[in-house]
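This report concerns only the one structure given below.
Every protein chain except one is present and positioned as in the full complex.
Then we have chain A:
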Amino acid sequence: MEAAAFLENPEGPMSDIPDPVVERNKTETVASFEHHSRGALDRVQHFLHRFPTMVPVIVLVLSVIAFGLISPNFFSAFNLSLILQQVAVVGTLAAAQSLVILTAGIDLSVGAVMVMVSVIMGKLSVDFGIPVPIAIVIGLVVGAGTGALNGALVTRLKLPPFITTLGTWNIFLALNYYLSNRETIRSQTLDAEAPLLKLFGERFNLGGAVLTYGVVLMLLVFAVLWYALYQTAWGRRVYAVGDDPEAAALAGIQTKRVLMSVYVVAGVICALAAWSSIGRVGSVSPTSFFEANLESITAVVIGGISLFGGRGSILGPLIGALIVGVFNSGLRLAGVDVLWQLFATGWLIIVAVAIDQWIRKISS
């Protein structure tokens, strides 16, 4: 209703032009578009509409302060860096998930792709004696292939992404059990035969903070995606396709090609997350990260990316993943039962989606 009042406001720029030919020359000078006054709530809505990532940023800052006051240990560089380590894998997956959700899709298969690719990387290196770098490249290609399969089903057969990836989730999970024979490749075996696979678990010191290369990888993935989405034509097209696919097609975008590229890139990022997950867990386990796909969606939603596509910043899911990490760590340090972590995460999701709906009302 605030938005409607704003658009119909008689002080609006379209209505004060009785004779456009005469007025036209006057309006060359800089005139403020939003000069009429609005209510405070209205202004908040418009501010969040312009900067949707501010919601998760505020939540993150407030929760860090709150948990810091509750438990003194929380603020230590060690604990804060531990949170980063804990969210590195899910955060990387959330980057892949963000791309798909920006196109108004959803990818339920990201977790299964990640585990399957980690099994492939491990098996090829350990059981088949393939040089580790080549096994990693094969893993990345398989990741791209899984994305291509999802993308082809969505664009060629026109299946809804939810159903497509619900199907491929099960398929990849089954393949994962088949390929791994449900056996874990132990940490010692990896150390002896394929130490490169554990690269992203290695730690380094940064002024009291202990980071892993997995954290660096996650930050790099987000940085590259930020560049691609905001500074290249491809990124603008991803947003356009997610926002209104018909309008994008009429404006000359080859929407199927854009969608396909999004799923393939998401698949490759899942494969990178797979490599990172081996370092994080220390072994290759076909039963690990069972909830990773849902956790990645949680991070994206809390991060303020709209499930309806085309809206939200790619940096939001990074913050969303950190919020979940901060809640988990903070509540644990405060000695709260684990179930309340789930409880808190649940409310965060609902509040985040409610805020998104409210912000979107501006356009109606």
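Keep this in mind: a residue touches a chain if its C-beta (ideal position, glycine included) is under 8 Å from a C-beta of that chain, and two chains touch if they have at least 3 such contacts; residues count from 1.
Simple rule for what comes next: contacts and distances are computed from a predicted model.
*Asks:* So which of "ABC-type xenobiotic transporter", "sn-glycerol-3-phosphate transport system permease protein UgpA", "FAD-dependent oxidoreductase" or "ATP-binding cassette domain-containing protein" is the UniProt name of the chain that got left out?
*Replies:* Options "ABC-type xenobiotic transporter", "sn-glycerol-3-phosphate transport system permease protein UgpA", "FAD-dependent oxidoreductase" or "ATP-binding cassette domain-containing protein" narrow down to "ATP-binding cassette domain-containing protein" for the missing chain.
*Asks:* For the chain not shown, which residue from A:P72, A:G129 or A:G252 touches it across the whole complex?
*Replies:* Final answer for the missing-chain contact: A:G252.
*Asks:* Where the complex has a chain not shown, which of A:L157, A:A233 or A:L339 is the residue touching it?
*Replies:* Checking each option in A:L157, A:A233 or A:L339, the one touching the absent chain turns out to be A:A233.
*Asks:* Tell me, which residues in chain A touch the chain that this view leaves out?
*Replies:* 7, 12-15, 17, 20-21, 24, 27-28, 30-33, 49-50, 227, 231-234, 236-237, 239-240, 243-244, 246-248, 250-253, 310-311, 362-363
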